[in-house]
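Every protein chain except one is present and positioned as in the full complex.
Chain nomenclature is as follows: A, B, C and D, assigned in order of appearance, with residue numbering initiated at 1 for each chain independently.
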Amino acid sequence: MTDAPILTVNNLSVAYEGGGTSHTIIDGVSFTLRRGEILGIVGESGSGKSMTCRALMRLLPSSRLRVTGGSVWLEDGRDVLSLSQGELTQVRGRRIGMIFQNPASHLDPVMSIGRQIAESIRHHRKIGRKEAWARMLDILRQVGIPDPESRANAYTHEFSGGMRQRAMIAVALACDPDILIADEPTTALDVTVQAQILRLLQQLRDERGLSIIFITHDLGVVYQLCDTVAVMYAGRLCEYGAMHEVIHRPRHHYTAGLVACQPGSEGGTGRVHTIPGQPPSPGDMPPGCRFHPRCGAADALCAARQPPLRETHEGHACACHHPVGIEAEAEA
Amino acid sequence: MSRYRFVLYRPFQLIPVLIGISIITFVLIRSIPGDPARVLLGPRTTESALARVREQFGLDEPLWLQYFYFVKNLFKGELGKSILYKVDVLKLIATRIEPTLVLVIGSVLLALLIATPMAAIAARRRGSWADHLIRIISTAGLGFPAFWLAIMLILLFSVQLGWFPVTGYGRTFWEKVHHMTLPCLTTGLALAAVLTRNLRASILAELQSDQATAARARGLPENVVFWRHVVPNSLVPTVNLLAVNIGWLISGSVVIETVFAIPGMGQLLIRGIFTRDYMVVQGVAMVFACATVLVNFLADILTVTIDPRVKL
Amino acid sequence: MSGTRAISARRIRWPGTVTPLVLGAAILLTWLLIALFAPLLAPYDPIYQDAAVRLQPPSWAHPLGTDNFGRDILSRVIWAARIDLQIAVFGVVFPFVIGTVAGSISGFFGGWVDTIFMRVIDVVLAFPFLVLMLAIITITGPGLGSFYIAMALVGWVSYARLIRAQFLVLKNSDFAMAAVSLGYSNSRVMFRHIMPNAILSSVVFSMSDAVLVLLNGAAISYLGLGVQPPVAEWGIMIAEGQGFITSAWWITTFPGIAIVTLAMGFSLLADGLGEALGVRE
Amino acid sequence: MSAPVLLDVRNLSVKFPMARSRMGLGPRRSLNAVSDVSMRVAAGETVGLVGESGSGKSTFGRAILRLGELTRGEVLLDGQDMARARGEDLARLRRETAMIFQDPYGSLNPRLTVRQAIGEVLHVHGKKGAAGRDARIVELLELVGLDATLMDRRPGDLSGGQCQRIGIARALAIEPRLIVADECVAALDVSIQGQIINLLMELGQRMHLGMIFIAHDLAMVRRLCDRIAVMYLGRIVEEGPTEQVFKAPRHPYTRSLIEAIPEIDPARMLPSAPLPGEPPSPVNLPEGCAFHPRCPLARSECRTAVPPFVGGAHRAACILAPGGRLNEVGENLPETTPATPTERIETC
Partner (left out) sequence: AGVLTIGRREDGTTFDPIATAQNIDFWVFANVYDVLVRVDKSGTKLEPGLAESWDVSEDGATYTFKMRDAKFSDGSQITSEDAKFSLERIRDDEGSLWSDSYQIIENMETPDPQTLVVKLSGPSAPFLASLAMPGASIISKAGMEEMGVEAYAERPIASGAFLVADWLRGDRVILEKNPSFWEADRVRLDGVEWISIPDDNTRILKVQAGEIDAAIFVPFARIEDLKADPNLKVHLDQSTREDHLLINHASGELSKKEVRQAIDMAIDKQAIVDAVTFGIGEVAYSYIPKGSLYHYEDNLQRPHDPQKAKEMLAEAGADGLTLDYLVNAGDQVDEQIAVLLQQQLGEAGITVNLQKMDPSQTWDMLVAGEYDLSVMYWTKDVIDPDQKTTFVLGHDSNNNYMTNYNNPEVKDLVAAARVEMDEAKRETMYVDLQKMAKEDVNWIDLYYSPYRNVTQSNIEGFYQNPLGRFFLEDTIKN
């Protein structure tokens, strides 16, 4: 892991405008990614994890959604958000590859896997058909697809779930990008297969120095895989820092709750720890700290003012007026 | 290839359909009031003449026996003898099949030629004036009665501009092309309206599909995404729509052939119905039904070819 | 692409917030009102023949002209709205009901019931429907009643197929399964739980089907088996005016426009409903 | 188990017919979704059923409630066979059992309000006169921790967790004795999952319900269930008291499954060589033990014969398991990979 950031997301915001209303979906998200780093983004469903990644690829799923602010700096100093359409196609795939949660729908069903990969290679590398095909086979082999020569001609539906996800990874790796964005790539898979995929990603990082943004809502996966972690809640970053820091010493009450919720950790019986209440809906955000209605430590300040993301510790930032364990630590 | 295996056994599955069709045509046409003998002889005739004609064509036999003969003939590959024309129906159909075929195929081709670019433009520039224009035109296009549109096109292209002949079929290849352009355009326009709307919708859906997004994420330029990943995927529902519309096209041919004096099966059928020429109606309906079934079969093959997921 | 589109979207919107749904409904409502108030709106008796004013071009006295019997086209177009709306409605309602019942039975029970229905549907679909309709209409004698009978006998298959497909999906859906697991009777599951969800796509389809029904009516009129004269109906007005198309264009043009607008109303409504209900044809 | 047996499933098999091959003339093949599965559930007991996707868990769950096809076997409810019940008997099954579904939205009719959805159950089962019905609905809603103000909302206006609770309330409305919950928390957020699990735990105890809890997530099962059954390709390969199974799995598949759970525990890092491959298709199952192609311990015998399901309260279908052919003595499974749980340097 080197220190030079390969991707810097600054104050990224996304809003939804339609039907006469407009509301913020992503609100000022910032983080950096270094070479060889695996950044985990966790959060509940609808907290904006996918949207953040799509925004930084400029792949928002609807014309009613728009990026309302912020910047996404690449290593070479370009801002993805202000690139021309042509430059963008060079960044996508070539610099940043993307793996989606549901490979079945994200692969073209009517084009063979091999052709899809070779297509990207040829497109970015401007090399011959044969050469591209050979490279494609290489990549398939790397992601662990047995017998790539014959499997390359198969279609998506002929692959099993795990194989599809490997194929998806192969597609993302086709042009040897520096950054890989993986949007819940293992959620749909069985645990045994999930373990295989996590292993593969780790290997790729180790062998190629790939930087990975890994989206999940399973803290266990984060623990097994990531170096840093960003916790999102209701469109905002609420905690961000080195993985062990955040998981072992969560500062935000939401993160703390999440960690405590993890049922398997001690195998005990009795009630599971829960966070009371429901996450807010995007059109109807509470004022102040968005977590305060569900937070045990909330007071008037939380309801009134939005807490900024502050560094509480080296490399560990948290957006909370009353961070967990800060007083305790000060005493120690 | 195993996915194409249905090509072998599908024809067998048609047998019950064909039996059903033969019974329905048979019963239906015979339950139409009116007497073919009387039609043939006109009003100035005598009972004895009527009786003789009925006997000659077996119209005096009990219905089940007539059906038995009809089926027996079918197995011999015959469709019976026309009451009006006094020739074998198969022979009549043989002389009439080409124009109808040309009309249907021509309409489909023209419709595709019109609909594909229109749908592509409308979908890619969703919300632009071009999109709205295309949507309005295609919505209105659904509402034109075919025979009225036909006359309008004739007035414009034949009478005013003189580009195409008013009616007829022609004998040489180019003559046929020249004659059939307007009729094909008439049915083609209506079909194009349907196709444009459908294709536009499926392209729009496909443009926002996950796999198109993924293709963009791979850095493929929008054009490549569109032509290689969006369009092929949106064709499948359109192919099926076309197949469903084939019955409608054949129906359309009945009217269009009358307006444009095309010597096809539609005209034969209409005259058959009005003159109670049982054999002709039976025969043509059987041929039309088989054609519809065949077209659906072809559509299935095409679907399987376009979309590797489909198994039949 | 979506990203840039979001930033530099250039959209021409329908004036105000006119959506296809609203526009379609407005057109239909207009025609409905015209039909309802035909006696008030029509300046003349639609079937009164006035030999003195035959084949008059549009004028103040006869804004849309007169036909070869001296009947006022405007009045006929207005009165015809009654018949044509009726055609569009009844031409759809009967097939809709029959098809829905057949399709739901076929889809819900499956097995040999389904097989039989499917074969029957295959057979009916294999016929060019206009031909089938012609045959049925000649059997029952021309006129509106026969037209409805023919439409019902031929048109139900589309609805049956749609509903059946929906039932096949929905009967395995969790909520249908839940209903069964809660011990509800078959009919309750079928009609209270599956049907309301299955029927949406047919409702949307019925709107575009109404367009087809109108056009079929016109084609049948052209082939001479339309409504009884002297009733004013757009299809038959066009068919009758054919002979004057070069000399008296107004006889065919106005009923033509009427059909196209009504058809557009239905299509737009179908589009809008489909969008609103999340159903695609 | 001292409690009386509520449900006794014996040798249940479910086959799905497949389309005939070769011009419809070839042999009729079938997909063995569930083969020869037996299971007992006592009143007040919660049995967890885990296994990978496609292993037949849902099919099993549906079959015992007669919501799906059932090819062979018996389903005894209070000793009465329900597998082929009709009419009144089937109605009794429906009255005494209920199912909770995975998709919280999908299992509710989108057109019915909460009041209608629950009221309908009460109406059909004649539980309460129209007068008392609303009160009972409120009571049920409170039972699952919902506010009565939600009564007139439709599923579309509710969150996933709320919908799931309504699904549970509706299931409870018929006052069942046995509940089958099919992945009922998989679609929910982590923070909500716990709420539902707690609710089920509470209800199970309070109402002395028998429950079959189908899940992917072993951690949840461990928390909730008294006993656990592990399915692989349509068969139960291991069954026993939860803690015993977790502590000392007897089937290599169970062990791999437990190892593959990503946990926040430096002592339990993912194996560096995870279980290879994926479950084969249930259409053409491998000969012998279905797990052998992926099994790190596979012997040549595994290829030929299906291992018997042996053991006492904790049973497994593996020749290497205690009581299995090669392990009469009852040692635990041999280790396959050296125990190198961590390969990352702890930073804190």
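The working rule: a contact is a pair of C-beta atoms (placed from the backbone, for glycine too) under 8 Å apart; a residue touches a chain by one contact, two chains touch by 3 or more.
Keep in mind the model is a prediction, meaning the values are calculated, not measured.
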Next on the checklist: Based on the whole assembly, the unshown chain contacts which displayed chains?
Outcome noted: B, C
Next on the checklist: Touch as defined at the start, partner being the missing chain; which of B:R38, B:R125 or B:R309 qualifies?
Outcome noted: B:R38
Next on the checklist: Just to verify: which one of B:I23, B:A49, B:L74 or B:A205 makes contact with the chain not shown?
Outcome noted: B:A49
Checklist entry - What residue numbers in subunit C mark contact with the hidden partner chain? => result 47-49, 51, 54, 68-69, 138, 141-143, 223-225, 227-230, 240, 242-247
Checklist outcome for this item: Residues of subunit B touching the missing chain are 32-35, 38-49, 52-53, 56, 84-87, 92, 95-96, 99, 151, 154-155, 158-159, 162, 165-169, 171, 258-261, 263-264, 267-268, 271, 274-276
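Everything that follows uses one rule, which is that only the chains that are shown with their structure count from here on.
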Checklist entry - Using direct touches as single steps, what is the fewest number of steps from subunit B over to subunit C? => result 1
Checklist outcome for this item: More Cb-Cb contact pairs, comparing A-B against A-D, go to A-D
Item to check | Chain at maximum distance from subunit D, centres defined as averaged CA atoms | outcome: B
Checklist entry - Counting in whole Å, what is the centre-to-centre distance of subunit B and subunit D, each centre being its mean C-alpha position? => result 53
Item to check | Residues within subunit A bordering two or more other chains | outcome: 57, 59, 61-62, 85, 88
Checklist entry - For the complex, which residues does subunit C have touching subunit B? => result 1-2, 9-14, 119-120, 122-123, 125-132, 134-136, 138-139, 141, 208, 211-212, 214-215, 218-219, 222-223, 235, 238-239, 242, 245-246, 252, 256, 259-264, 267-268, 271, 280-281
Checklist entry - Which residues, counting only subunit A, touch subunit B once they are in their complex? => result 57, 59, 61-62, 85-86, 88-94, 97-98, 100, 102, 105-111, 119-120, 123-124, 155, 157-158, 168, 171-172, 174-175
Item to check | Contact set on subunit D toward subunit C in their complex | outcome: 62, 65, 67, 91, 94-95, 97-99, 101-103, 106-111, 120-121, 124-125, 167, 170-171, 174
